[in-house]
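One structure coming up, written as structure tokens, with questions to follow.
A protein chain is absent from this complex, but the other protein chains hold their places.
By letter and in written order, the chains are A, B and C; residue numbering begins at 1 in each of them.
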Amino acid sequence: MIRIQKEDFDIGAEIARLKGERRDVGAIVSFTGVVRADNHGDAAPICAMTLEHYPGMTEAELARIEAEARARWPLVASTIIHRVGRLAPGDNIVLVITAARHRRDAFEAANFLMDYLKTSAPFWKKERDTTGAERWVEARSSDDEAANRWRCAAEGARGD
Amino acid sequence: MIRIQKEDFDIGAEIARLKGERRDVGAIVSFTGVVRADNHGDAAPICAMTLEHYPGMTEAELARIEAEARARWPLVASTIIHRVGRLAPGDNIVLVITAARHRRDAFEAANFLMDYLKTSAPFWKKERDTTGAERWVEARSSDDEAANRWRCAAEGARGD
Amino acid sequence: MAIKIRYFAWVREQTGRDEEELSPPDEVATVADLMAWLKGRGPEYAAAFAKPEVIRAAIDQSHVKHDAPIAEAREIAFFPPVTGG
Partner (left out) sequence: MAIKIRYFAWVREQTGRDEEELSPPDEVATVADLMAWLKGRGPEYAAAFAKPEVIRAAIDQSHVKHDAPIAEAREIAFFPPVTGG
């Protein structure tokens, strides 16, 4: 399930909805991304963040990423919700939930979804700091590296 | 924060509590373990699970595991809640939440907490299936392997 | 043939528009050609596309490389590397 919205999301309600009346889910992992006030160690604190996206392509990319995760791991269900518009420090930005029979699959799929979302979903963040200065957040090479590790990722230990 | 309890937990409320008014948290990972009805592929479905533990040692082990996670990763906060007593399929068993500045730390620490909890926290599960048969769940070697991979784990890519 | 060109984030701010319909000449065959052609359309485009190597492109809402052919494209978007999540 994929959603792009301005409104906040309710993490507990989304997990409950994903789980529903299922009796084949043994592991649920959620990832929530939150606006930090101290996004840059040495710059002034952030007081606002605006998230722009590419309507149409955003949904297509998220659907593609979700389909790839579900092809790689035996997920029972998954959810991706991303907010757009104006946010403040402490506000939720993104929610990814994965439900699987075993914990390793739920963890890896959630991790993968976030890494790919960070490098391929067409969202852009603009920050305004307490001095009034605005700047577009720059992409990090560490995010590319994180996404690249899935290209030839060896399977780790499997548990449940 | 560590809690052992018979009652269910509210995942959303626990995440909200962990986050509180903090403005330095950028990533929150939650893991929820749930009773599966089909715990064993070929056996009869499970209709009840009883969780026994070692009061005193349980809290000590969970505190030790949490302290180790916080020594390894720069977590802002963490929560471990484990239920005991009688549970049914679909019921929550365990909740682990990690909050950090960056997503890699939150993911790895949650993963580590679950792997260590599975192999060192003194809980034992007894299942009853639909035929009325009861059996103690056997430990899985895959859980030991999952815990062992942290002993010499190389640091992966770091993002946020 | 007219193509819808869309701009996002600072590419949008620098070109001063979020989308437009353009009909580049036939010799504009790839995404890279299109950026070079756009650069000549005025100082705001020259500024936006000053460093084309840092700009990402999508054709019909799918990521493409700069050597991708644009012959079949209905919609081409230019934007900086994404920073969601």
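FYI, a contact is a pair of C-beta atoms (placed from the backbone, for glycine too) under 8 Å apart; a residue touches a chain by one contact, two chains touch by 3 or more.
The model shown is predicted, which means the values in this text are computed figures rather than measured ones.
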> Shown chains touched by the missing chain?
Replying inline: B
> Among the options B:R3, B:H102 or B:K126, which residue touches the chain absent from this view?
Replying inline: B:K126
> Which is it among B:A13, B:M57, B:A88 or B:A133 that touches the chain not included here?
Replying inline: B:M57
>> Take the complete complex as the reference. Which residues in subunit B touch the chain that isn't displayed?
In response: 33, 51-54, 56-57, 60-61, 82, 93-94, 114, 117-126, 136-139, 143
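In this text, only the chains that are shown with their structure count from here on.
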> Based on CA centres, what chain would you say lies at the far end from subunit C?
Replying inline: B
>> Report the inter-centroid distance (CA atoms only) between subunit A and subunit B in whole Å.
In response: 21
>> Distance between subunit A and subunit C based on Cα centroids, please, to the nearest Å.
In response: 27
> Where the CA atoms of subunit B average out and where those of subunit C average out, how many Å apart are those spots?
Replying inline: 48
> Of all the residues in subunit C, which ones touch at least 2 other chains?
Replying inline: 85
>> Two-or-more-chain contact residues of subunit A, please, as numbers and ranges.
In response: 33, 114, 118, 143
